[in-house]
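With one protein chain withheld, the remaining protein chains of the complex are depicted in position.
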Amino acid sequence: MPEWRDAEYVVVNLARAIQPNEVVFSGVNSVLPMAACILAKRAYDFPFTYLSVAGGVDVVPERLPRSSTDPALLAGSAAIFSNEDFYDLATRGKLDLIYLGAAQIDAFGRTNVSAIGEWAHPKVRLPGGGGAAVMMPTAPRIALWRTEHSPRTLVEKLEFITAAGNTVVLVTPYAVFERDPAKNERFHLATHRPDVTPAEIAARTGFAFDAARAAPTPTMSKRERAALDAIDAFDLLDNETPKNETLRGA
Amino acid sequence: MPEWRDAEYVVVNLARAIQPNEVVFSGVNSVLPMAACILAKRAYDFPFTYLSVAGGVDVVPERLPRSSTDPALLAGSAAIFSNEDFYDLATRGKLDLIYLGAAQIDAFGRTNVSAIGEWAHPKVRLPGGGGAAVMMPTAPRIALWRTEHSPRTLVEKLEFITAAGNTVVLVTPYAVFERDPAKNERFHLATHRPDVTPAEIAARTGFAFDAARAAPTPTMSKRERAALDAIDAFDLLDNETPKNETLRGA
Amino acid sequence: MTEKIVSLAELARSIPDGASIGFGGSFLHRGPFALVRELARRGARDLEVIKASPGYDIDLLARAHAVSRAKTGIVAIEGGFGLAPAYRRAIEDGDLKLEEHSCMTIAAGLRAAAAGVPFAPVAGVFGSDLLELNKWKTVVDPYGTGKETVVVPAIAPDVAVIHANEVDARGNARVYGSPHWDHPLTRAAKRVLVTAERLVSTEHLAQQPELTLVPGFMVEALAIVPRGAWPGSLHPDYEVDYQAVAAYLEPGDEALARHLAGAPEAQAFVRA
Partner (left out) sequence: MTEKIVSLAELARSIPDGASIGFGGSFLHRGPFALVRELARRGARDLEVIKASPGYDIDLLARAHAVSRAKTGIVAIEGGFGLAPAYRRAIEDGDLKLEEHSCMTIAAGLRAAAAGVPFAPVAGVFGSDLLELNKWKTVVDPYGTGKETVVVPAIAPDVAVIHANEVDARGNARVYGSPHWDHPLTRAAKRVLVTAERLVSTEHLAQQPELTLVPGFMVEALAIVPRGAWPGSLHPDYEVDYQAVAAYLEPGDEALARHLAGAPEAQAFVRA
């Protein structure tokens, strides 16, 4: 068995993006970031504020709900922070870290969640970007995730740019890419799953990236492992990851 | 004793401005309109919605509070309608009738509540217009009141226009003036206190007006009288009317 | 006072074909789903759906050929079920004309309508192809910062429909948990309709008037619909019925018919 299952790798590395005292937001259709926030609350000692799209503030449920908008994310909350409230918080720059998903992602951390094919006559109509177009340029730090790591999901050129902005990190089941939005730079490979080489990742990535600084992703800590096992007792997270074409024994 | 005391005349004629099924609003610093709304709820059979600036909806207190923003205007309300809510309601045109006071009023129902003398170096700094500048042009019907009826309060030319818009009626202790805002017309004298003649009113009014259609104000009904006596058991309303220079025995 | 309480069927009939409808709630949570189903049952056509994050609702209406236009921010069944298949197909087949938004751009449009102004500024958006796609305009800050800001046009739905936890006979509607976008929605729409889980007394609501999301004078009509948010959740009363959502997602007209027939409001004792 490999050290990391796909979903675990995504969740833990999304959790590791959180910095002390940040206000962090996970939105609709975002089970993995929700899991990351809950994990971080349990596994890390520093304080941060976790806002969920369900309206709860700093709610840490015992178990994962199946929906990231689930009222389970209200249980025990001392406040309801409405949709208007967290969007305004984001657009005035006070939501420090926002998780956003996408169907396609390019080297600048821009996303396509709108359509495959021509927008007006799509081959595949995608869900849409949610608040991404207003949040990505206004919040200081955006963390992206994509569960399918392939040349068709991580692309050099997006078919449609749903949102662009302050992306700092991209997590897939194999790799953690980082970039500095202030420099408008491309992603570089920051860390990779120990059982996958940078060359293998490059072969499966549609955009070119610098791997000079790449290191193996640090092993899951005991507290991360314990938190993950506790909140995902029913392995719901695995439903969130598609069958990536197998690399090594993963 | 005259048929109407000053405050009574103002309150009852403000109440009579309410039409069935309207949404009616009385604001801050507005004891007489507050009394008018409460009176209308008790004395008239038709339904209307009374919103107070205190946030209550259709609250009819037993007795007048001294402040028109008083939380007594919340008692028994099934909803709190916030400041943002009633301003938005007004500006989108769904607040049918709004009461507004003023220091000076001209023949077009425009108001000065800002300053006597030059605005930047006022002889008298007045309270300000509250929401008048945004409400008067956007709500369909504005009712003004002024407790001092004199050439210095009802003027041909305002020293400063705090607000202008859809004024339909002006009530003073002596008279009820009306105008059609759609025609951008001047006030005409609609009715007058029976013990005061149109000529006497003209002598005390700074703007010229047509009195051709003027009639004596209908006598207070028994239900209006009873409602007024009940809500103003302590004659608080009289505090709201200055000593107008006496006309007849009033 | 005019009687505001009507049947669910009457409520659905009061929404004409061609109307633009803003639905309350978000994804599988506190949506007025019984009313959505009733629109399908009455054979509604040519509706426009306005909602930042619809899913089951717009999918069901697409499946019933009731919706021809939509303003949405993100659309999915969610709860592990992924994309909304009938919605997706309707767009791919050209049967549904989408105006793609970014959630907050819908809210900004609702806020503009609520405040009686023709447009509203909204932060961000630059860098997104949505700007050009929707031909959104920008305004340079007239106060000298030089900052350029996107403005979106007002959005005033013909009708807003929300599902509340409690309502009184006057239409005062109380909601527990997140209001989602129901506040700006009910202020922006030309008409407000409410379905609610329970009829309560005005006195009950008056004990905590702060919890009333929509005051009764703004509400035109209401229907009492127990389990009206099924198969979605209604906090704190019930959770998502995942089995029912899965059954809904089975393909074919028969599965849809079964779903509609099996809904709580379709049971005889409720429709009485």
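Brief remarks on what is shown
As written, the chains take the letters A, B and C, and residue 1 is the first residue of each chain.
Here is the rule we use: contacts are C-beta pairs under 8 Å (C-beta built on N, C-alpha and C of every residue); 3 or more make two chains touch, one makes a residue touch a chain.
These numbers come from a predicted model, not from an experiment.
Just so you know, the chain we are not showing touches A, B, C across the whole complex.
For the chain missing from the display, the contacting residue among B:Ala107, B:Ala132 or B:Ala214 is B:Ala132, taking the whole complex into account. Which of B:Asn13, B:Ser26 or B:Thr91 touches the hidden chain is settled by the complete complex: it is B:Thr91. Among B:Val10, B:Ile38, B:Ala54 or B:Leu144, the one in contact with the hidden chain is B:Ala54. Check B:Asn29, B:Ser150 or B:Thr197 against the missing chain and you find that the one touching it is B:Asn29. On the side of subunit B, the interface with the absent chain consists of residues 28-29, 31, 53-55, 66-72, 74, 80, 82-84, 87, 91-92, 110, 113-114, 119, 121-138, 160-165, 236, 239-240, using the contact rule stated above. Considering the complete assembly, subunit C touches the hidden chain via residues 112, 115-123, 137, 139, 141-143, 145, 147, 149, 151, 153, 175-177, 208, 210-211. Where subunit A meets the omitted chain, the residues involved are 23, 47, 49, 56-58, 74, 76-81, 85, 87-89, 91-93, 138.
One rule holds for everything that comes next: only the chains that are shown with their structure count from here on.
Of all chains shown, the one whose average CA position lies nearest the global CA mean is C. If you average the CA atoms of subunit B and of subunit C, the two centres end up 40 Å from each other. With centres defined as mean CA coordinates, subunit B is found 58 Å away from subunit A.
Residues of subunit B in contact with two or more other chains: none. In subunit C, no position touches at least two other chains.
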